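The block that comes next holds subunit A.
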Amino acid sequence: MKNWILSLLFVMALAGLKAGETPQELLQAFMEKTLQVNDYKAKVNIKVEVDFIKIKERKAVVLFEQPNTFKFSTGGFALLPKKGVDMEYISLLQDDYTAIDAGTETVQEVETRIIKVIPSNDDKDIVLAKMYIHEESKRLYRMESYTKQSGTYTVDFFYADHPYDLPDKLKVSFDVKNQKLPVSLTGDLESVGRELEKENARGVVILNYSDYQVNRKTD
Partner candidate 1 sequence: MKIKKFVELNQVTKRYDNLTAVDKLSFSVDEGDIFGFLGPNGSGKSTTIRMMLSLVRPTSGVISMFGYDIRTHRQQVLSNIGALIERPDFYDYLPAKKNLEIFGTLSHTPNLNYRIDETLELVGLKDRAKSKVKTYSQGMKQRLGIAQALLHQPKMIILDEPANGLDPQGLKEMRELIKTINKDKKITILLSSHILSEIEEMANRMVIINKGASVAEGRVNDLLNENKMHVTFETGAIAKAIAHLQQTKWKNHLINHNSNTLTMNLQKEEIPEVTGLLIQKQIPVFAIKPVRSLENYFLKITRNA
Partner candidate 2 sequence: MRNLLYTELYKIFSKARTYIGFIAVFVIVSALEAGLYFEGAQILDFAIQHLKERFIFEGTLINANLITHIILNSLFIHIPFLVALVTGDLLAGEANAGTFRLLLIRPVSRTQLLTAKFLAGWIYMLSLMVFMFAFSISLGYSIFGPGDLIVLKGTINIFAADNVLWRFIAAYGFGILTMTTVSALSFMLSAFSENSVGPIIGTIAIIIGITIISTVGFSLMKPVNPYLFTYYLSSWQLFFEPEINTAKLYMAIVVQIIYTSIFLSITYVYFNKKDILS
C-alpha cells in the first residue's frame, strides 16, 4: 500500500514537473532546437494562391544563415510573401519579450500549446505573435503574427523527415482585404485603383522545401 502511494506520488510529481513547463521555458527549448541550424540551403517550390495574382509554381533556392539572413534565388521571377518565410521568430525570441500561456489547440491533428509573445521593444514590426508549439517535439506548428506595417499573417509549418526538424512545407496566409490593384502598364483604365471586392479575401503562399543542406559552413 505504502509503495503504491509512493509510486503514485512520484508519478504525480513527474507529471507536475512536466505540466509546469512555463511558456518561457517552452520557448527556450524551442529556440535551442532551432539554433542548432546555423545555415542551410534548400530547394523550394513556391505556389501563390492569391485572387488577383496568377503565377505558376516557381522553383527557387533558399539560403539561410544565422541570425537572420535569407536569400532566395530563382532563374526567373518569384513572388514571396513579405512576412512568414524568414524565420522572424528567431530575432523575436532573441530579444526581450513577454510570454503568456494562451491554452491549447489541435493543429494538424497535433495538440499544441499556444503561447502569446509580446516583444518588449516597441521598434519591432511585430506587436504580438501567437506560437503554437508541440511540447514533446518542440515543433512550431503555427505562428500568427500581428504586425504594424504588414497586417496579420499566419504561417502553418508542416514536417516530414528533414534534418534538424526543418519544415517540409510552409503555408503563409495573409489578409488582402482593401488591397488596391496595381496600375496597369498597358492602359487598362477599367481596373485602376479598384479594390478587391471580396470582404474577407485571403492570400496564401505555399512553399515546399526539399534537398536541405544544413550547416554546410560549420561542418
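In picking the candidates, the idea was that all candidates are chains of the complex that A comes from, given by their letters.
In the analysis below, contacts are C-beta pairs under 8 Å (C-beta built on N, C-alpha and C of every residue); 3 or more make two chains touch, one makes a residue touch a chain; residues count from 1.
Fair warning: this is a prediction, and the values are worked out from it, not measured in the lab.
Trainee: Candidates 1 or 2: which touches subunit A in this complex?
Mentor: Answer for subunit A: candidate 2.
Trainee: With touch defined as at the start, can you tell me which subunit A residues reach candidate 2 in the complex?
Mentor: 51-56, 58, 60, 72-82, 149-151, 174, 176, 179-188, 190-191, 194, 203
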